[in-house]
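Omission of a single protein chain aside, the complex is shown with its protein chains in their original locations.
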Amino acid sequence: MTALQLLDYASVLVFALTGALVASRAQLDIVGFAFFACLTATGGGTLRDLMLDRNPIFWMDDPHILGVACAAAVLVFFTAHLLESRYKAIVWLDAAALAVAVAAGSGIAVAEGQSLGIVLVMGVLTGCAGGLMRDVVANEVPLVLKQGELYVTCAFFGALTTGLATFLPQTVSAAQAALACAAVTFCLRAGSIAFGWRLPVYKGFPPRYKP
Amino acid sequence: MTALQLLDYASVLVFALTGALVASRAQLDIVGFAFFACLTATGGGTLRDLMLDRNPIFWMDDPHILGVACAAAVLVFFTAHLLESRYKAIVWLDAAALAVAVAAGSGIAVAEGQSLGIVLVMGVLTGCAGGLMRDVVANEVPLVLKQGELYVTCAFFGALTTGLATFLPQTVSAAQAALACAAVTFCLRAGSIAFGWRLPVYKGFPPRYKP
Partner (left out) sequence: MTALQLLDYASVLVFALTGALVASRAQLDIVGFAFFACLTATGGGTLRDLMLDRNPIFWMDDPHILGVACAAAVLVFFTAHLLESRYKAIVWLDAAALAVAVAAGSGIAVAEGQSLGIVLVMGVLTGCAGGLMRDVVANEVPLVLKQGELYVTCAFFGALTTGLATFLPQTVSAAQAALACAAVTFCLRAGSIAFGWRLPVYKGFPPRYKP
């Protein structure tokens, strides 16, 4: 198993946990848990594979992936009541999944020989799309939209780390680049959740010239 | 015309009727009716064909399909006021369309020689995606999320029926498998709507260990 495949598994597992937790907030049954787990776990990677025209799509190639997602759904169905705050668990698990998924998405784009711009897009897309689909379908406010929090920004700088590690002259292995990318993404996101790190947001100054 | 093509037509027609009824609830004009009819009718199958890399997509291959959807839109535009309860009509038509679409989706995955896991996913996806897109775009609460009702679960057991009929040793024709799949899906969904059949849902017990 290559480092990239391991990353895909890890991101599937952790995103599936967040999907199942969202299903528990919506009080669905066990099949609904599995539905949200699979949607969240495979959404971003499916879009990536469709756009890069990779065929078959990663979870078709390897049926264990859907098994992992369903196992995560069953686990959450029977243990979610042990959590003190499901929302907090969702936010932190989502941060971990984001870090891993950005590393997987940007790493695969590098492995396919794409240019820096495409590497950035694929990293952000793989990282954010699964969680975005989960939130849109579940009628929750998408985490990408949370004001005053870094989210897409973390994915962007993570993917940039992969890009720099790859396109700079030093020799860096794919596994090292993925590790650096995941570390950057997770640290930025964790700093934003725990310490309120943020970029200046658009404030809507009053119009300069009054009519 | 094969049994699978006939199924695709039937699911297109019935999903298009539900899409047009949703458009009538949003008070759109005739083009808006056709837009929602086509979106609902082709959404699930389009995703299925993109993922299975079937080319061209089913409604590109056969322009009659969009014609059927548009005819359904026109029909609903001029007759929806005859209905006593549009919502009830949407729910029951959606149940019929779900049954047919799950049979079409899982049947095509079988015909493409996919494994059992993929057959299940394609059945659920083809069945649920069109209605999900309809509800998300129209700002209605997605039917997949309705608490205490079987929806994804019906699609899952329907696709499982196709899978069992195909992968078990007995010889079962594609048409027989499709019929069994549609019957299982529709009966489960109808039982859920009419008699309140349901699986145990996640209840959110209080945390076991207080902090």
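Chains: A and B, in written order; residue numbering restarts at 1 for each.
We adopt the following convention: contacts are C-beta pairs under 8 Å (C-beta built on N, C-alpha and C of every residue); 3 or more make two chains touch, one makes a residue touch a chain.
Note that the structure is predicted; figures quoted are calculated from it, not measured.
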Just one of B:4, B:17 or B:66 touches the chain that is missing; which is it?
-> B:66
May I ask which residue of A:80, A:101 or A:121 touches the chain that does not appear here?
-> A:121
Residue-wise, where is subunit A in contact with the chain that is not depicted?
-> 50-51, 53, 114-115, 117-118, 121, 124, 128, 132, 136, 141-142, 144-145, 147, 150, 152-153, 156, 198-209, 211
Where the unshown chain meets subunit B, residue by residue | 23-24, 26-35, 38, 46, 50, 55-57, 59-60, 63, 66-67, 77, 80-84, 136-139
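The definition used in the following text is that only the chains that are shown with their structure count from here on.
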Between copies subunit A and subunit B, what's the superposition rotation on C-alpha atoms, in steps of 5 degrees?
-> 120
Averaging only over C-alpha atoms, locate the centres of subunit A and subunit B and give their separation in whole Å.
-> 28
